[in-house]
Each structure stands twice: as structure tokens, then as C-alpha cells.
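One protein chain omitted, others in place.
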Amino acid sequence: MPITVAIVFLLITVGSVVFHFWSPWWWTEVASNWGGMDDTIILTFWITGFVFVVICLFVSYCVWKFAYKKERRAEYKPEDKKLEARLTWITTLGVAALLAPGLVVWNSYVTVPENAYKVEVFAYQWGWKYRLPGNDGILGKTDIRYINDENPFGLILEDPNGKDDRLVDGDELHLLLDRPVKFELRTIDVLHNFYVPQFRGKMDMVPGIITYYWITPTRTGDFEVLCAEYCGSGHYAMRGRVIVDKEQDYKKWEAKQITFEKMLAKNKNNNNLQLAKSSK
Amino acid sequence: MSDEYEHKIEAKSDYVSDASSVSTPDIDAVPESELPDQDLYHSHSWWTTYVFSQDAKYIGIQYALTAIGTGLLGLVLSWIMRIQLAFPGLGWLEPAAYYQFVTMHGMIMVIYLLTALFLGGFGNLLIPLMCGSRDMAFPYVNMLSYWAFVVAVLVLLASFFVPGGPTGAGWTLYPPQAITAGTPGSDMGIILMLISLILFVAGFTMGGLNYIITVLQLRARGMTLMRLPLTIWGIFTATVLAMLAFPALLVGCLMMTLDSLIGTSFFMPAMVSLGEKLSYDGGSPILFQHLFWFFGHPEVYIVALPAFGIVSDLLSVHARKTIFGYRMMVWAIVGIGALSFFVWAHHMYVSGMNPWFGFFFATTTLIIAVPTAIKVYNWILTLWKGNIQLSLPMLFSLAFIVTFLNGGLTGLFLGNVTVDVPLSDTYFVVAHFHMVMGIAPILVVFGAIYHWYPLITGRMMDETLGKIHFWITFVGSYAIYFPMHYQGFVGVPRRYFEIYDSPYIETSTLLLNQFITIAALIVGAAQLVFLYNLITSVRLGKKAEKNPWKANSLEWQTPQMPPEHGNWGKETPKVYRWAYDFSVPGAKEDYIPQNQPPSEIIGAKVEKT
Partner (left out) sequence: MSKAKNIFGLLAEKPWEKGQIESDNKHEGQTLSLSKYKVGLRTIMAVSIVLFSLFIVAYSDRMLVSDWKNMPEPWLLWLNTGILILSSIVFYLTENYSKKDLYERTKNGLYFIGFLAYAFLIGQLIVWYQLMSTGYYATTNVANAFFYLFTTLHGLHLIGGIYFWGKTTAKFLKKNNDKKDINHQIEICGTYWHFLLAVWIVLFGLMLSS
């Protein structure tokens, strides 16, 4: 019996390691500059994996070696200060080795480069919209009170920076390869989270404030956007697309997006048309 | 650390001494207590004996059964969810129902099962018995505590039957979605949930008052705090945490109830919900998250610390060995408890709070890993050179070590702020917390039930059924949650009703989903074996001898087993040693109960290393 138990514990340990190295389930190929996050995970895997295996093997060994015998007595040893101190120090070192690189990467994650291109990601129940800053490179100010059918982003009409902002029609965002981009995350209703698995980055969107994170796309491709913060019944269906383009394709797409000014003008015409129609 | 000392008692051949007649006064003498014996409430009618009982043992059983009953509902909900995830084609759930089940499953398991079971159940059963008291300090308040819990459970269950159904806000109940129209159960359901939580907190505070005061003030003669079994240390520290952490939940619940019912804006910002501008303005959703996790993180340890304590005792008794590093274990429990109030925002790295907090909370979180690791080392060092009986409690404890180790190590991933960014809100998180605060504590619960069942019923549970239950539960739940981490790596987000059409998720991931679901159904079914064993052993179980595991702690030393009202007959016990004198060199038996007078021990000669 003890030997069986020991073997099962051993098998679970070995099985876990085998599964880790040979199962097909692993992360998607990274498409941003956050390869550092993957590296930290790998480092964490080696350290924690080592601890896991050693302790499990130790348990299996004890179960087999120190199985109950009536005539035997266990050792009487209330404590061993030296051993405990040693283990404490080793653990502290291991933990520090995990933490230090993590904090370095986090520092660069929260420090946005100054030349980063700003894009507003606009979330609502349950979909995505985007706004590009236009030629002045500045996103116009917004206020939720300004939101109406003609001004779906709630841009403050008096703010001149908003006039040339490009409003993306549809839930498809294009990004330029190798250009750092800062996502300015905004939601008009509940919490959401802008998440592209291949980019690794993530941040909640909170009504009332603008949150952010930044990435540099490092390979072209077509990626899916998921909402990663539960936001109600439609949470699972809140998907979008991000496409990373080379310069030429990107320019083509950008030119197609209409500016806020044009949109206002167009809406006015529509309204006038409708007024004209209804007065007939 | 090399000073040696000896017990005064030398070996006295094989002569078995008799309690009073041979005791030498200078060894056994303990001055009479200056404190009066506890007043006991004696019940007079059927109602006050069996329903509104004021006997802590009985309240403990009531708590445990209510909690387990509620937990079974949580288990069934998880089956339904897993089937939806693996076989979305069956289409037997609406998204709204799925989210409602997710929410109720989470809340039931964390609060109404684990917290109530460990503190209300094991706390009530074991505190008076292990401390050597006759009952809790305030038995009447203790009774109220249980009935407040019952009402809380009933209010929770009632939410299934109101229009709109129970809340589907996720167990974290984040505003604004918790109370706005896009979320299922956002009017009646959430209100009932909040009321139920408020009742639970009120009831728990009454119970917690009892646990704290009984441990501090009503112990037996000679029972110093450092002689207490680690079970009591775990439950006591967890209770202190709960008393300090639950107010945060209460504050959050009260303010959200007002936001929802009368339209204040504590947490609710200006928003456009599904095309309609709401009248809220200026509230801070992140404030709620801070309050919630200021409760929520200690809550993890409110569940874990009693499990730590209990498993330490199970390991020690069934390995016939002194727990290794008792003092270090106590320090770790107290240290983890204190630190747990400084790590809450590690649940909020990507919540939109000031990202610079990340540095502080990542550091504190990883610091808490050190005392936790020490506990694991001490558990396995207790096995080293032990005399390990592979009884059911021992098997469950071993399984706990592996499961908890796995879950604890993945905690190092999520606590390290950078690693958390890609993994948060994915199945990695789901796998992590189920491993560490779902399966691991539940394994301890099972071990504890098999261990203390004879104390409650006077009979043993069936060993064969127990082993079947053990192997399926342990291996099965490992098979559920270990692969689930890898779904998280792939990037499968949690709380998704279905994910099958995502381009980056390969079909093999869906196969894995089906495997996990099948494993979950099997593990769930194995719990029926346990329930059958639990129920039938009351009548059919083998009669247990007194102190069947040959344990040292006081709960096994009552004059009757199961203990009667008042626990100790005429006189409360006198305690002569700590709870871990197993395999003392020279002693005839490999255990020395805490209340055995020194004169009765044959040939004990203790050497300290």
C-alpha cells in the first residue's frame, strides 16, 4: 500500500512535467514588444517547477520510506532552527529572483514612451470603437454629457483639437508596424478590458476615468480583440479586430476614416434632408 | 540549541500506573483555579435541544450541515456551467443563466460553504473541546449567529425565485455592472445578494466574538496559548482576520445597496447604459474594488488558515510525529494573517488604479510567499523520519500538500505584477484559485471529517468507500485544474459563455475543455460516495474506540465519546503539556495526551535537538 501511494504521487509529479513540455497548449506567438513578459513567465516556470518537483519527490519518498511500522518510533524533533533559517533565506532569494525582473518589465509597461501614437479605444456594452488623433496628434477632449446620435464619442464641440480626430467606423482597428502606440482606454458604461492575446498587454476600462497602456506591434497580422473584464450578458460576444499593417496599407486605411468635422457636417446635411422630407 | 534536559520521570518497569493513587504530588500538583467554572445553559425542551441549541458542538454540526447543503447546490451549478463550456452545441443555457450560475457558484463556495464550514462548523466544534472549555463564552449569541447564517442562506436561495433571477454580476459584484441593466439579476437579484451578505456578516460577527473570547479567556488550566493545537491557532487567527475584513464587505454592500435602491452615487459614475443616460454622477467604481479586495484577500486566508492549522494536526497525529517547527508554524500563521491586509490590490493590477501601486503590492505579495513556503517545508519535514499511517486523513493531507503547493506556486505567477498582465482574467486565474482555495481546503475538510467523525458520532466512516472517494477526488480534481492553467496561457478569457469561434484558439483547446468537463462530472459524482458514507456510517459504521487515532489534543480526552453537554463531566481538564508529544523517546506509548499527569507516563525521557 505505501509503495502504491508513493508511486501515484510520483506519477502525478512526472505527469505534470511531461504535460508541461509535451502538451500542445502554449501561448500564441507574441506580436508586440512584450516578449519580456513571456521571459518572466519562463523564468518563473523554472524556479517554481524546480520547487514543485523537489517537494513532491520528497513527499513520495517519505511516504514509501517512513511507512508505519508498529515497532518503529518517529524521531522526536520539535524544531531545527538552523535548517529553518536556511530554508527561509533560500526562499527569500528565490522570491527576489522572481520579483526583480518582474518589476523591471512592469516599469517599462507603465512608462509610456513620449513618441507613442495615441489611439482612443472606446468601449460600450457590447462593442468597440476607435478614435485616431488626426494630423495634430492630439485627441480632442470628451465628456459623456455630449454623447448623442450625432456625436457618438461625446467630443467636446468647443475643443479645437477634436475637429480633426478621425472616427473609425466599425470595430476594426489598424496599427502601424513598429510604431509605439498608447491606447487611451475609455468606456461609457461599465467596466471593460481591451485585450489582444498576442499583444499580452491588458488594462481595465473604468467609466469616469481614462486608463492606458502601450505596445509596439512587432509583426503584421490580423488579431482578435476580446473583452477581458466581465461586463454583462454580452461579455463573451464583445469581440473586435486589430490589424497590424505595413506603412502603405496603413496609410490607405487611415485615409478612409472620416474626421469629426466632416462627420458633423454630414450629419447636419442628413438632418436638413430629413427636415426637408418631413416638412413636405 | 544543544541544551539537554530530562523529564523527572524515570522508567518504572512495565507497571501501568493508575491516575490518582500513584501520582506524586510534586509532579502533578497544580494549584486550584481561582476562576469560577463556566455557567452552562441547560436546555429544557425539544426545541432548545435540537433546533435552537446553545451547545457549541451542536451548533457546529448545524453550521457544517447547512454549509455542506448549500455547497452541494454550488457543485451542481458548476456541473451545469462545465457542460455548457464543453458542449456549447447542446444549447441548454442562456448567457444570462450562465452568468447567474457563475456568480452563485462563486459566492456560495467562498462564503456560504468554506467560510461557514471552517469557522462556523469546525470552529464551534473544536474550539471549546480543544481549549478544554465547557462551551463558548456566549452560547446564546452563538445560537443567534447560526440562525442569522440560516436566514442569510435562505435570502440567497430566495433570489433564484424573484423576477429577473439571482444576480449575474460575478462573485466580485463590481459596480457599475452589478446594478445596471446589461447584467442579469440587476434589480431584485443583486439586492437579495447584498442583504444576504449583510446578514452573513452580522451573523459571523456574533460567532467570531465567541471564537475569539473563548480561545483567549476560557481555556483549561495549564493551557497556554503556545500549547494550543495549530488547528486553534489557524481558526483563531482566521477569525481575527474575518472580524477586521468583513466590515469592508459590509461597507461596500451597504453603499451599493443605497446606489441601487435610492440612487445615490457612491460607486456609480455618470454613464450611458445601453443607450440611456443614467442619473448617477461622479462615483468611483475602483473604490468599491478596493473595499471588496480589502475584504477579499484576507478572505482567502480566512479559508486557508484554518485549513493550514487542521492539516498540521492531521499530519502530526497520523505520522505519529511532533509537528516540525511548531513556533515557526504559529509565527507563519500570525505573519500571514497580518500581511494579508497589505496585499489586496494584487487583485487589481490591471483594474485601472494608479499603476505605480503595482510595485508596492507585487513586493508585499511575494513577501507573503515566504511564511507560506515555510509552512510547506514544515509539513513535509513532519513526514521526514515519521511513522506514517496511510489513514484517510493522512491521504487527504498528502493530497493537500501537492495541491496547495501547485496552487501556491502559480500564485507566484499572478502575484508578480508583470506576469499577471497576460494571465489575469484568463483561465490561468480560474485554475489557480480553484487549486489553492477550492480544492486544497476542501481536501482538508474531507480529511478533517474522516478524522473527527468518530468524535461526533462515535463511529468510524467506511475505509474502502473513503479510499474510492479519495483517489477520484484527488487525481480527478488535479486533472481538472492542472491542464486548465494551460488554457490560460493560450489566452482563453474567463467568464466567457462560449469561445468556440475565436481564430487564435485551436480546436485542441476545445477538446481539453471537454476533458475537463468530464473529469469534473466524475469528481462531482464521487462526492455522492462520500455523502453516502457520511450518512450511512452514523448507523452502520464500525464502533469507534475511545481516542481512535491515539491523538494528544483534548477533544479526544472527554469522559464520554461523543462528548456530552458541558464536555468534561465534573471537572475541566488540567493540561500538562503541548499537543505534540508524539513518539517521545523512552515513553511506552507513542503519544502522551495533553491532560495525562506526568506521574502516569511511563519512562518518558525527552531529548531536544
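List of remarks:
Read from first to last, the chains carry the letters A and B; within each, the first residue is number 1.
As a convention for this text, contacts are C-beta pairs under 8 Å (C-beta built on N, C-alpha and C of every residue); 3 or more make two chains touch, one makes a residue touch a chain.
Since the model is a prediction, treat every value here as computed from it, not as a measurement.
From the options B:104, B:143 or B:223, the residue with contact to the chain not on display is B:223. Touching the missing chain, out of B:94, B:281, B:463 or B:571, is residue B:281. From the set B:173, B:330 or B:601, the residue in touch with the chain omitted from the display is B:330, counting the whole complex. Although one chain is not drawn, its touching partners on chain B can still be listed: residues 5-7, 30-31, 33-35, 131-132, 137-138, 205, 208-209, 212-213, 216-227, 243-244, 247-248, 250-251, 254-255, 258, 262-266, 279, 281-284, 287, 291, 294, 322, 326-327, 330-331, 334, 574-578, 580-581, 606, 608.
Throughout what follows, only the chains that are shown with their structure count from here on.
Residues of chain A touching chain B in their complex: 1-2, 5, 8-9, 12, 16, 19, 23-28, 34, 36-38, 40-41, 44, 47-48, 51-52, 55-56, 58-59, 62-63, 66-69, 72-84, 87-88, 91-92, 95-96, 98-99, 101-103, 105-107, 109-110, 124-126, 144-145, 147, 185, 188-191, 193, 195, 197-198, 200-209, 211, 222-224, 226-236, 239. Within the complex formed with chain A, the residues of chain B that make contact are 1, 95-96, 99, 168-170, 174, 176-177, 180, 182-184, 269-274, 277, 282-286, 319-322, 324-328, 350-352, 355-356, 358-359, 362-363, 366-367, 369-370, 373-374, 376-378, 380-381, 383-390, 395, 398, 401-402, 405-406, 409-410, 412-413, 416-419, 421-426, 471, 475, 478, 482-483, 486-487, 489-491, 493, 495-499, 502-504, 506, 508-509, 512, 580, 582-585, 590, 606-609.
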